[in-house]
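Excluded from the complex is one protein chain; the other protein chains are retained at their positions.
Just so it is clear, A, B and C label the chains in written order, and each chain counts residues from 1 on its own.
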Amino acid sequence: MELIFVNILDGLVTGLLLFMLCSGLTLIFSMMGVLNFAHASFYMLGAYFGYEISTFVGFWPGLIFAPILVGIAGALVERYGLRRVHQYGHVPELIFTFGLALLIEEIIQFFWGKNIMAYDEPDILNFVAFSIAGNAFPAYKVFMIFVAMGIFLVLLYILTRTRVGLIIQAALSYPNTVQNLGHNVPLVFMGVFGVGTALAGVAGVIAGPVLGTFPGMAVVLGSIVFVTIVIGGLGSLWGALIASLLIGWLQTFAASYNIVIGDVLVSIGFTRPENLDDSALRDLWTLTVSQIGPILPFLLMVLVLAIRPQGLFGKRES
Amino acid sequence: MKKVTGMILGSVMAGVLGFTATAAIAADNIKIAFIDPLSGPFATTGTNGLAEWKFAVENLVNVKGGVLGGTKLEVIGFDNKISPKESLIQLQVAIDQGIRFIAQGNSSGVANALTGAIKKHNKRNPDKQVIFLNYAAVDPALTNDKCNFWHFRFDANADIKMDAMIDVIAKDKAIDKVYIIGQDYSFGKAVAAAAVRNIEAKMPHAKIVGNELHPIGKVKDFTPYARKIIASGANAVITGNWGSDMLGLGKAVIKAGYTGPIYTYYAASSGITKAFGAAGKGVIRVVSEGTLNPPISDRVTTYVNAFKAKYPNNNVSQLRIANTVEMLAKAIDKAGSTEAIKVAYALEGMEIDSIWGGKVKMRKVDHQAIQNVYILAHTDENMTHALDNSPYGLLTENTVVDAGMDSPTSCKMKRP
Amino acid sequence: MNTTTKATASQRSATPLISLPQLAPWLIAILFLLLLPVIFNSGSALTIMNQMAITIVFALAYNMLLGQAGMLSFGHAVYMGLGGFFCVHLMNMVEFDGLWLPLPLLPLFGGFFGLIFAIIIGSFSTRRAGTVFAMISLGVGELIAASSIIIVAFFGGEEGISADRTMGPETFGFDFASQLEVYYLTAIWLVISAAAMYLFSRTPIGRIANAVRDNEERAEFLGYSQRYVRMISFCASGFFAGIAGGLFAINFEILTEENLNLGTSGVILLVTFLGGVGFFIGPIVGAVVFTLLQTVLSQYTEIWQLYLGALFVATVMFFPAGLTGLLAMHIQPFKLGKSSLLLRPYMRMLVPILVCFLSIAALLETAFHARHAPIGENEMNLFGIVFDSHGVLPWVVIVVLVLGSGFLVKRLAPELKEAWDDANYLEPRS
Partner (left out) sequence: MSAPAIELRGLKKSFGLAEIIRGLDLKIEKGERHAIIGPNGAGKSTLFNLITGRFHVTEGTISMHGERIENLKPYQINRRGLSRSFQITNIFPKMTVFENIRCGLLWTMGYKYSFWTLVSRQHHLTERTEEILEKIKMTERRDDIAGVLTYAEQRALEIGITIAGGADIIMLDEPTAGMSHSETDHIVDLIRDVTEGKTLVMVEHDMGVIFDLADKISVLVYGEFIASDTPEKVRANAKVQEAYLGAASEED
């Protein structure tokens, strides 16, 4: 019973981390119609910048400056890359961000090499916040939860209470009309891309010490981020939040319980083959849910798209 | 029109290709092709291995005047991008350059592809036969069901290492709950199977409280696994994880409040030692075929210091590379030739004194090297040769002499 | 009704299948393929050429989706990989179960299995184009790649499944033990598949696929179901990808998870786009250039993937029509007989541009060497020049070269642009 509570908390941390990435990605998609394949690469940039800054002045300045640097990098990419490709249409845009993801990974290896970076949480947070039945819950994770919640509240405030937010909201619902309102659309685009990538940068800085800072970190997370916003519904911030939490818990609980598929099959009426080695499906019988945990989101996405192409909370189709 | 321009472009590029394919044959060094990842996500281990190879060849063989009375050895790196397909292409390129010794180690998948391809190649091209020096791929199958005459393994395989590991764990009677976790692929499964077999045989008092596999390279956060380990009450964890899966698992388990030992195969160097740092002290154990701390002789210290002076950002971490190079040199001298088949026969049953202590013997029946296996602890105490330019390194805790000497094999070697 | 019967009647009217000018490029290509191994006869050259041929077939198949039907797939390796896996199993059945199957026919079975899986997956993924299709392809790709590690019985885990191609019945006295025989087999299949894919693009469905790509709604109002058109394109593409998988199985005699994963799918997108999606020969050019870059460049520099990534991003940004598009841009001036106008500015630009690229590469290489090379090995060899990567002088020289050539390129660019505009219009503009 206690374990379930711990799992809920762990899943919350994973889900909120995902949301930090998804919120930026979905903002960018809503405004610009670009599904940014390189979003997780900006997350990785955030972690590396954070690490580099932390080696000089410690963790906390990194938390402030690394996302700003990532945001600037993102804005520059929009200004000098994406804006150019925009005229060719959405498919080339998608391909551009795909290429960008490859390029960023190479650039990071160029400067930092291929090793895992020794990026650690600040000492001030390196203690156990509380324990549940012998399971320690590190203070850093509590910190992660608060940062993610904070970001969500700030985003919510900006979107619903400020002028910029209103423009963005309008763009979410009526992408074509905003153009006609006389707003400096290119500037708004650049700003949104910068802020979106900066959010990914924040996620990178705070996730880097926990999940490891290495050149493959973007790939591990990259496609899951897409999957999340596709499931949540492209362009829906609430959808992104709910899908993030859903996937966070899905993965946590899948990894936490060793349910064997064979047992499930038996319980719904199949009979186990006498000699498993001869059976072509032998691997299916011995499979556990935790083995397939990380691919469950993909399965979920394919199902959702096949049944409801606009995603759970999406209003528009792509 | 377009077609023709395409053709012209093609022929120009093909010209470049032809040039490179034939240009490299020069000098009369004996060349060893090092086919391992030199780019991409696994390049760290690959480039480190290449540095170790180059250094070993220079310092163990060439400074003494080389082989066959004066011929030098030379290691040439080929980037296989850890892809089986690329490995086969690079193998072909290496053979074309007249190279007859192929060294590879990263990924048993690649080793499997290579050993199969080399077997077929040697059968189809008797005039261009090559030897496969497997210095790190530890999938037991390579010296069992899939063994062949051209393949020699210089590392202790996963079964032998597990055998030694459980021998050591069994001495500690306080350990009665063991948790086994690994990556979901052949090596992870081999480790799990060997662990179960050995625990059942040697630790009747102990219980396996968990045995599971997780997808390889796809787990972002190991916390849920760590929770299960804590909940199971385990007081020893065994894992074959490597790379970021190793670091992620180790960190998550420690953060979740686990304080017992984690027995591993690959929780050292490539940044992992540095990243574990203080957190891993007293927890991380590594099973290895050699040890640096305490160094058994001045020779070790000189060797490692010279290496660090030359490659300050790398580690002497794959100790069997030195053994491989020394054995190969001895075999070439013994055969009096670089012909693959003669060298292969010379290697069978060969025995040398390892620079790291003890003896290394190439078992004839399955081409598996038999050597001492050590259980090392991650610590910063008594460190002569730390890793990753950090204060931390690996210190010998236990030694199993000639581990797996009598281990069974299902290999039915066919000799040409 | 009336028009239908007339149409079928006219199909039977006797015309030569194809005229000589149309045939010429194909004949040249075939001749070229025949002669290649005479010039490059080393085992590695043959292996690389085979690899190139396989990539060409796969890239052409991929372009049936991306270029012809406007569908962006992030998981097309699945169909090639599955075709290949089935072929390896067939080879093993030939060896161990006595199945009678001559090796040259194997790719056909690969295609057949690629087709079956394309039908299954296409039945739900082709309902929509654009992002939804791209995301489903990504999801399915990840799922199948992940299950390839889990379902060991069929996929062999990460070690994959291997086989021996020489165990089948001999075909015309060939047992396909030598690389050369395999080369010719691959080349024959390359020509057959390329011709079939070319002809496919000239059939009614091929044309209507273009129409659906351009304007799916309009196509619906002309009597065509866009979903059905996409489905057929997808299946055809899956079939030819499966053939490429069969060829891969014959050449490498092993299939692994690598053949199914996102990386391979990404590479084929890169290859196709680099070559140019708008042209039939685009993927061919892309496959040739990419394979050479990958095999040759990686022998010379550790950071080849950085160059490749930069090249790809630059292509998307500046030449969305790919390398072939770059060449095709010159057809218009050529037709107008004004290509000579371009010659002079090109010659003037050539040296600065070359110097610019090479010096940027030198900058990257030197920086990389200075940062990552072992201590004591300060000397590096670049373009045959040996120098000290930690010294000040080389850095000054390189930076001056980069800035100087960059400045020259910028200076000369307007002149080139003007000449280009002139060369593309019939009348000299006032």
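Convention: a residue touches a chain if its C-beta (ideal position, glycine included) is under 8 Å from a C-beta of that chain, and two chains touch if they have at least 3 such contacts.
Nothing here was measured: the structure is a model prediction, and the numbers come from that model.
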| field | Touch partners, limited to displayed chains, of the chain removed from view | value | C
| Looking at C:Pro21, C:Gly98 or C:Pro204, which makes contact with the chain not pictured? | C:Pro204
| Looking at the whole complex, which of C:Ala29, C:Ala77, C:Ala129 or C:Val229 touches the chain that is not displayed? | C:Val229
| field | Those residues of chain C which, in the complete complex, touch the missing chain | value | 3-4, 6-11, 13, 15, 17, 199-200, 202-208, 210-211, 213-215, 217-225, 228-229, 232, 236
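By definition in this document, only the chains that are shown with their structure count from here on.
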| Identity of the chain that, by mean CA position, is farthest from chain A | B
| request: Give the chain pair, either A-C or B-C, that is connected by more C-beta contacts. | output: B-C
| request: Using mean C-alpha positions as chain centres, tell me how far chain B is from chain C in Å, no decimals. | output: 35
| request: Please compute the C-alpha centroid of chain A, do the same for chain C, then give the distance between them in whole Å. | output: 31
| remark: Listed in rising order, chain A residues that touch 2 or more other chains are 109, 113, 291-292, 294-295
| note | Among chain B residues, those touching two or more other chains are 47, 184, 215, 218, 313
| said: Quick check on the complex: what are the chain A residues that touch chain B? | reply: 3, 6-7, 10, 13-14, 109, 113-120, 128, 131, 133-136, 138, 210-212, 214-217, 219-221, 224, 251-253, 255-256, 258, 288, 290-295
| field | Residue ranges of chain C touching chain A (in the complex, touch as defined) | value | 66, 70, 72, 74, 124-125, 127-128, 130-132, 134-136, 138-140, 142-143, 146-147, 150-154, 262, 266, 269-270, 273, 303, 305-306, 308-310, 312-313, 316-318, 320, 364, 367-368, 371-372
| query | Contact residues on chain B for chain C in the complex? | reply | 1-7, 9-11, 13-14, 16-18, 20-22, 38-40, 47, 51, 78-79, 81, 83-85, 88-89, 92-93, 95-96, 107-109, 112-113, 116-117, 120, 124, 139, 184-186, 189, 215-216, 218, 309-314
